[in-house]
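A protein chain is absent from this complex, but the other protein chains hold their places.
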Amino acid sequence: MKVGVIGASGFVGGELLRLLVTHPKVEVSMVTSRQKVGEYVHRIHPSLKSFINLTFSDFDIDKLTDKCDLIFVSVPHGKSNKIVNDLFKRGIKIIDLSADFRLKNPDDYVKWYGWEHPYPDMLAKSVYGVPEFHREEIKNAQLVACPGCMAVTSLLALKPLIQNDVLDTEHIVVDSKIGSSGAGGQAGSATHHAMRYGVIRPYKPAKHRHTGEIEQELNLLNNKKIHVSMTPHAVNMVRGILTTNHAFLKKEISELELWKLYRNMYGKEVFIRLIRDKNGIYKFPDPKFVIASNFCDVGFDIDEDNKRIVAMSASDNLMKGAAGSAIQNLNVMAGFDEMTGLRFTPVTPV
Amino acid sequence: MKVGVIGASGFVGGELLRLLVTHPKVEVSMVTSRQKVGEYVHRIHPSLKSFINLTFSDFDIDKLTDKCDLIFVSVPHGKSNKIVNDLFKRGIKIIDLSADFRLKNPDDYVKWYGWEHPYPDMLAKSVYGVPEFHREEIKNAQLVACPGCMAVTSLLALKPLIQNDVLDTEHIVVDSKIGSSGAGGQAGSATHHAMRYGVIRPYKPAKHRHTGEIEQELNLLNNKKIHVSMTPHAVNMVRGILTTNHAFLKKEISELELWKLYRNMYGKEVFIRLIRDKNGIYKFPDPKFVIASNFCDVGFDIDEDNKRIVAMSASDNLMKGAAGSAIQNLNVMAGFDEMTGLRFTPVTPV
Partner (left out) sequence: MAKVNCKECDAEIPVPDDSMQGEIVTCPDCGESFELVKSGNEFSIKPAQVVGEDWGQ
């Protein structure tokens, strides 16, 4: 299967290439980047030296659709929708890593992103790229929109609880922590090492754009309107996300019942691991143990006094949060085993 | 091929298991650890959850030699030689990750490690486990001693220069920088996060035990007695080594000639990459671009004023510096392609 990657000079594009060059069923035939045309890929991504000899080419839609069976689009939010729309009309399969086709309702783009979607009719044709939520639809999709990194991580922790309707859906607090690679490769004062090192920096404490996706996907599980109160923090890590999802139980529920809820939901999922250990020192999910893998570790604890459940989930923002999900979606779309090219043991310690 | 791992509860043992559980030609049949007998491996190494269901068993030499075709020994220096000696008598193949069989000359154990070697006759039977130096001998060896992490990294930078006799062999300064996982998993004041974080800590500025290996292996290349002046530093990294090898040239040599020296030596080596880039921002080797891979990136620069060559090399201390080399040696001993189970793109950024 021949694939192309549009916009591969950033962290997510680089991670996508890192996975594609050792994927047994895929050949990377084209890699484009507006700023780096003519440059060797391995001089922008030195870790890929000896794995790829391509140079970045300019965006040429005829060449792309001619040489590729599927195209990954990894350009900044707001810039992706035109490219995707043009490609879509050519009938080629597309996996978009931007936010431009994640939300179903056109109004939500104004609400969460602050811009009008130029191709509202396309929204019904795109599938939200989380196989654990939409596996069947992804199989037949022409356009898949990969999820926001914190959104997918939080969603996977909350799904069993929302779907089984055990929560008060008005008071769900999503407190997330994320590494610096989540801010993308652009240089800026916020990402300068001297100022980014060692911070615990709350940013957009309210109205963070991932909230839109989380509410959208949870509402599909439980026809009640779900409200999510999300606050992200940039922390002193390069890769990794931990979401701590605080929710209030509508009724008493035992740990045994919770285990059953989670195991029934995720027992057969190869990329979800349930982490809750009574006596060991590693009791709950921690990004430390998922880095460079496509796992999302999920765990929970009950705070009886406050009838509160703490659902925790950990992922690698560049893997399950972006490029790993993109490859998982490729595998589902192409009918490959979902672990193809993704069967990585997490790198610990790192 | 069935393998056993003795002493798998530490960082190196954990990394070895991390690689073995996805190695296509190998099955892990036994894992021993004195302190963790009966414990599930994945509760000590949580990142391996879903990859391995074994529990740690106690050290039982009959069971080990019965159930395994080859055994990795990953116990602290000084504790390994008895185990290896007993196993060796049973005729089983052994890859030892400790320092106990690296040096050929018994006197060197007193000089560099401060203890008398209890099995001096075994030293001739062990092969120094760097395929780029001893590939043919490793093929037929029963006992292979994996190299010290900083030693192998420095050796690979210096080999072309020493073998082609271009250096003054009295003034070779090896200034190395290494991450905290290089100190092993034991807790202690030196490794407490609060005191280890953010340091650039010179330790053993003279007589560091890796010097013995470096001098031994370089002397084999150039029958002159080579002296190496090594000073390691613990730096603010978890994984990674950079060695900066300062050496003084005996005669004028151009960059072109140096390129040829290195390319003739390493052109066919799958795990050595030559990194020297005139105009890009990534000019020289940097551990940032080898983490979680078995690569050792090698590069050089010439300081004409001082007739000095700066040979630099970067590796992941847990991979090419330990467990990666162990798997590479396994592949050579078993006749597998050397990249089997090691074809990993480095994880960047991390």
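We call the chains A and B, going by the order they appear; numbering starts again at 1 in every chain.
Keep in mind that, in the parts below, a contact is a pair of C-beta atoms (placed from the backbone, for glycine too) under 8 Å apart; a residue touches a chain by one contact, two chains touch by 3 or more.
The structure presented is a predicted model; accordingly, all values stated were derived computationally and were not measured.
**Q** Using the touch definition up top, pick the residue from A:Trp115, A:Tyr203 or A:Trp259 that touches the left-out chain.
**A** A:Trp259
**Q** Please give every residue of subunit B in contact with the chain that is not shown.
**A** Within subunit B, the residues that touch the unshown chain are 38-40, 42-43, 53.
**Q** At which residues does subunit A meet the chain that is not included here?
**A** 255-256, 259-260, 263, 274, 276-281, 283
Convention: only the chains that are shown with their structure count from here on.
**Q** Taking each chain's centre as its mean C-alpha position, how far apart are subunit A and subunit B in Å?
**A** Computed value for the inter-centroid distance: 36 Å.
**Q** Touching residues of subunit B toward subunit A in the complex: what are they?
**A** The contact residues of subunit B facing subunit A are 11, 14, 18-19, 21-22, 43, 45-51, 181, 238-239, 270, 273, 275, 277, 280, 282, 286, 289-293, 295, 343-350.
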